[in-house]
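Below you'll find the structure I mean.
The complex is shown incomplete by one protein chain, all other protein chains being positioned as in the whole.
Now for chain A:
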Amino acid sequence: MKVLTLNFLTCAVKACKSSTSSFPLHPKECELVSDSIVPNPALLTNILPRVDWSALITISTELGFPTLPPTAPTIEELQSDEKMMAELHTLLLETQISEGSLVCGNCGHEYKIKEGIANFLLPNHLV
């Protein structure tokens, strides 16, 4: 699964939905693979407005990527900043999580990722 997927996922436990700490899920001991994708500035600039930037800062740091600036670049800033464009391209579009887990910051539940597929099926006592 692409790192960008984390922008759209939360803890599957119902009681966690109202807690702000259930998003983003925290990657733990993740193995990453990189797909080589032709740079696509148009795609990146259209994705950027829907990326939760503070969540991305957390995810990026936890995955060991370069520290992102505290606020999201505007589209104009991104278009004129080749280095930022390249970093976001690598992080959001090229990087896949193949193995590891995603941890909820509220309940601490760990969702395993195997062969690139995160498993959000809950055990009986959490349903």
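Basically, a contact is a pair of C-beta atoms (placed from the backbone, for glycine too) under 8 Å apart; a residue touches a chain by one contact, two chains touch by 3 or more; residues count from 1.
In the analysis below, contacts and distances are computed from a predicted model.
The chain that is not shown carries the UniProt protein name "Methyltransferase small domain-containing protein", picked from "AP complex subunit sigma", "Large ribosomal subunit protein mL46", "Ubiquitin-related modifier 1" or "Methyltransferase small domain-containing protein".
Listed for chain A, the residues touching the missing chain in the whole complex are 1-2, 4-5, 7-12, 14, 17, 23, 42-43, 45-50, 75, 93, 96, 111, 115-124, 127.
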